[in-house]
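What you see is the complex with one protein chain gone and the rest in place.
And now, subunit A:
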Amino acid sequence: MKDKKAGLLVGIFMLLGVAAFIYLAMQVSGLAFNDKTQGYTIQARFDDIGGLTDRAKVTIAGVTVGQVESIEYDKEYYMAKVVMTIFSEVDNIPTDSSVAILTSGLIGEKYLGISIGAEEEVLKDGGELYDTQSALVLENLIGQFLMNAGSDS
């Protein structure tokens, strides 16, 4: 009888452990087993990514429509190549759309924002966005400001 009760409690204990693991995996690390991350990949080249990281979100009109898959240095163009996955239900991004690196809040995380273009043709898997706007780097901004102030006077 005592062994039976102990066995039940041990079973509950193990289930609690599994529940904690699933909670951590799904809710905390955002590991998704559903097909939301499935989609098509497009790429873009930036002069300066300024702290963009893998898994940063990609947004249109502020709504998340994908995430950054990889960031690497493109030796040929001397630029940063960013590959991103777009959810497959968002399949009507015009080819002349532009993409910018934005910051949420003053020191928040970096994310990509796509501004929709006017072209009829839409992006397919492996397509590329050519109109890119780099991250704002504070030092460059201050430099420009000082240059303008100098030329005004």
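Just so it is clear, contacts are C-beta pairs under 8 Å (C-beta built on N, C-alpha and C of every residue); 3 or more make two chains touch, one makes a residue touch a chain; residues count from 1.
To be clear about the criterion, contacts and distances are computed from a predicted model.
A.B. asks: Can you pick, from "Intermembrane phospholipid transport system permease protein MlaE", "Cytochrome c oxidase subunit IVB", "peptidoglycan glycosyltransferase" or "NADH-quinone oxidoreductase subunit H", the UniProt protein name of the chain not displayed?
C.D. replies: Options "Intermembrane phospholipid transport system permease protein MlaE", "Cytochrome c oxidase subunit IVB", "peptidoglycan glycosyltransferase" or "NADH-quinone oxidoreductase subunit H" narrow down to "Intermembrane phospholipid transport system permease protein MlaE" for the missing chain.
A.B. asks: Where the complex has a chain not shown, which of A:27, A:92 or A:148 is the residue touching it?
C.D. replies: Selected residue, touching the omitted chain: A:27.
A.B. asks: Considering the complete complex, identify which of A:9, A:116 or A:141 is in touch with the unshown chain.
C.D. replies: Only one of A:9, A:116 or A:141 touches the chain omitted from view, namely A:9.
A.B. asks: Residue-wise, where is subunit A in contact with the chain that is not depicted?
C.D. replies: That gives, for subunit A, the contact residues 3, 6-7, 9-10, 12-14, 16-17, 19-21, 23-25, 27-31, 55-57, 105-109.
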